[in-house]
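For this depiction, one protein chain was excluded, whereas all remaining protein chains were kept in their positions.
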């Protein structure tokens, strides 16, 4: 039962090969680049082919809205059915709705740990229910999410605050991370990591700069140390066209490596 | 009694439209850019036109020394007289002398919270009493400043140390920020934020790199949490010609937003 | 007995004037640049010519392997014999083998405080015993190093972990720096600072990005506050061709300044 | 009867202050920057306030499609009625439809000299008749254009070739500029300059790179030497977010200066 | 008998995924990017799937010297045998030896039109007969090349001049391109385009800057207008790590498009 990497080259502008749609390829290049070895910080050797597999990109060229949703949902569902646990590489954050919905249907009582500068809880953004500003509203509306915990938030407006209250979202704003050390979950956990949760100093290759964010180390610390059982994860919103010498792609690859290590560790723990 | 934003497009090189003189325009663009909404982290909606107004730029083209001082001093004094509290956007740090002098004449017992890599306390720099290396020496010489507290300092030389001692300046050097949590003031506080207080990783768009500085989050934390009543503030020394994809302009805009929110909160508190 | 600065313009690619070989010149320019004064954060005036001297670059053009080793070893040994304490400016990390070996022969019971993203402990990298991936394996094999303490490590693989255990290396991985405050040494200490120990946000001008590293302030904090007596130091792996507006050269110059100040302070203490 | 500069901050993405909408401000800054004097290459002193005036920006925030068209059309018509000849600063190329339509209604028998990598003749692009890919199709459909001459074209597809034939467009493709020296017109001429006509080496600050284009000198040469009477002009498609140190903004400002000089010269000739 | 695109991700540094090895992927992205349509300047629609096919990358990871040579030689030979004409995308210029050798064995009396800043005629570079500095010496030694014509040369030293004389190479140096218009060949022609033939203003994304080169338009002009029958071509030495916003990748894609068009035109002519 190996971990599978899955590329989701989608972006909102519906334009092939621009911005986030280029990201899965860039993250793979960083992952395999000679400038680092294949060990995670926790000592797992990702050079071992029995641990994980690259299950390619979902073909999304020309798809938007419902058709993109369907393609992603079924690709994820199929891999879960084959016994994989997944690290998905965006693409923009709109991929979270189909990816996590598929997980919620496979794992009863799914919790979401959502790391982001923005809550992405809009009820209705430009009449597009699949917008990258709304996936977590859509997910809460399914009634299948046990808890949604958001970390790194620093752009909440009145509407999003109301949505958070309506859905019982637990928000850790950047300006007060004092309780972060106690982050713990009962039951399965899905972790969704938007790169703009990080301060733009650490991740310049994103579409929207929101200063005052997490350091890369704080991001890694959450991945490695939250209490609970990780069953799936994604890294989204890399925009290679805004990157500096591939630095943000390296950050995304590092997050992906540690997420794989955490998936393996939690799986092994549950196998015992 | 709304907050007013005021642009002060001045730089030392006396050259029109180069470096810091371009900054007010760039910060406004960042403030209004679509990549963020108009809410502050504390939940204030800056899209509400009753809260603040943009009172434009002071016309400084061709002015230096005393004439620039006079133009800035009278523009600030006039707006304070109209009941505004101001966030001024530099320009280089030489604007602090006229801006804070005008505040000291309007608010008896004014305290200054000065966030910077450099003390800016030179007695005499190149025979120019209005130099951007000297504004806080000039201000202390007026005898109207209750306390000057400096945070983020990491370039103090013997002369500036002597000046700090002569004027009773309280210095929080970067290498020891342990007492920062207790920052508190009696009476009105003016906050002057030089962007090079931040580490150049967070704010590359400044004229002089001084590594080892504050993170943007530490800067925001000071603005949001020092104890005292804020009555005026500035953000200075953005150099757009050195910026990377507008990242530092976004940082300046974020600081300005939170400063407006703090001004509103402290004003409301004092109205009660 | 003044401090001496020594340039070691070497890089692995054996190509004259490319990457790290350009670094000593760039660091000197940053050190002397007008954008800062010559005081250290601890209040020492490096403008005082009795404190330190620049003893130039070792001529390394065309030298590799054993001949480069010999040239560096003898240049360092000679300066130590003349009573200098040295801050060496790399070049890549391969210079650590001859430089520290010379120190170990001059200072009995030498300790090494090694700050780096990578352990550099490979037994054999591409059949090149002088590789920049192996200097600390070579040094431990001499039997002359009392303790090797590594800080900032985040790329340890199984081989390097085995090497660390074999040599009794004390490793402070980035993901757990909790015991760093107690860093203390008996006897003389050599500090070797690889710029990629810093997060690439703070030091983009390095050949290999390894996200999740130290902040510049954390690096300065170690230099200023570890307990023990510093007798020599280096700053290595600046790659000016990857730098952004000279920012990383400024970081290297700042580290060098504080290392000189620490050398002076520890020398004065031992003179008493 | 002075020349008027007019800013048209519009871009297709309908997003305030992103890309081409930022261009008029950047071009003005370049025009007034200290790095050049105000003389044109033909010896006209643009520092003389009787020659031209800056008539500001048309307020386009929030406007798209027909409403943007109307705002631009009426602003241009009004200024022509006041006796001005105009140099308009885009904005993207969609502004050409209202701007040139207004000129065609004011100048009977208007010719268009259109300098661009792309023909912009699409019949229907995404069901948006106001698209920046279609303005010259719309203009030819009015029946009011005497001749449309296109220079620099290097992306003609079958549809656009058919459109060019249908409308009798005269095309000078980049791969054959041999007849360019004879460019001459009877009656009034409007010149529309899309910056991507230039090779991206000369104008990197555009949204779409189309290599193999004109040099800046070739562009200036056309402006200064085509035979005919210039009555209006525009410079469009500067994208400051893609520019390198403001180089393309300087190119746009230079083109605008020489266009003003040509308008003055042709006006003076017709006054005789 | 369609044209085939073939990626050869090889570079001299033998390091996977660094510099030129990344180029085939980047050129494909530029080719398919939305910022241009699929027509060539000569009016051919490359969106027509019967005209050309992408036959993928040759697997070169871990291969150097003879083994890399063999893998490339057999991949090219196989595709020629299947009736394809090829445009190969480097990789560095070392790929020219196996690629053109395969063509020389398939096309008797093959001529080479070689566009480059450097002659690449070294007899022996670092004892590596497969070096990227020597492919054209190797090819001439086979005795199978009818004529080698070099265009754009500006770095000839005494050794390379002697080699050129020995092999009867016809050299068009950059400082005298006066006879270029008469470029004509009897028999089949292979065109090898090194991007550093272009001036670095037009193609900054190369490993070695050699100022004073061709403009992109001059390069396109040679491709479109030399007299003779093109049977194969390559575009080499793109280094994406040195590129500026993907500009050089767009240049490479444009050259590849026009080379496909020329291959189709010459094939059609020979079919008649």
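Order as written gives the chain letters A, B, C, D and E; numbering starts at 1 within each chain.
Convention: contacts are C-beta pairs under 8 Å (C-beta built on N, C-alpha and C of every residue); 3 or more make two chains touch, one makes a residue touch a chain.
For clarity, every value in this text was computed on a predicted model and none was experimentally measured.
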Where the missing chain makes contact, among the chains that are shown: C, D, E
Residue among E:131, E:163 or E:207 touching the omitted chain: E:207
Residue, one of E:174, E:197, E:230 or E:256, that touches the chain absent here: E:174
Residue of D:133, D:251 or D:264 touching the missing chain in the full complex: D:251
Touching residues (missing chain, whole complex) on subunit E: 154-158, 161, 173-175, 199-201, 204, 207-213, 215, 242, 244
Residues from subunit C at the interface with the omitted partner, ascending: 15-18, 22, 25, 29, 32-34, 241, 245-246
In subunit D, positions touching the absent partner: 35-39, 41-43, 45, 199, 201-202, 215-217, 220-221, 224, 244-247, 250-251, 254
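We take it that only the chains that are shown with their structure count from here on.
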Any chain in contact with subunit B as well as subunit D: none
Rounded Å distance between subunit A and subunit C, as computed from the means of their C-alpha atoms: 38
Interchain centroid distance [CA atoms averaged], subunit C/subunit E, Å: 44
Shared interface positions of subunit A, touching two or more other chains: 199, 201, 215, 244-246
Those chain pairs that satisfy the touch definition: A-B, A-C, A-E, B-C, B-D, D-E
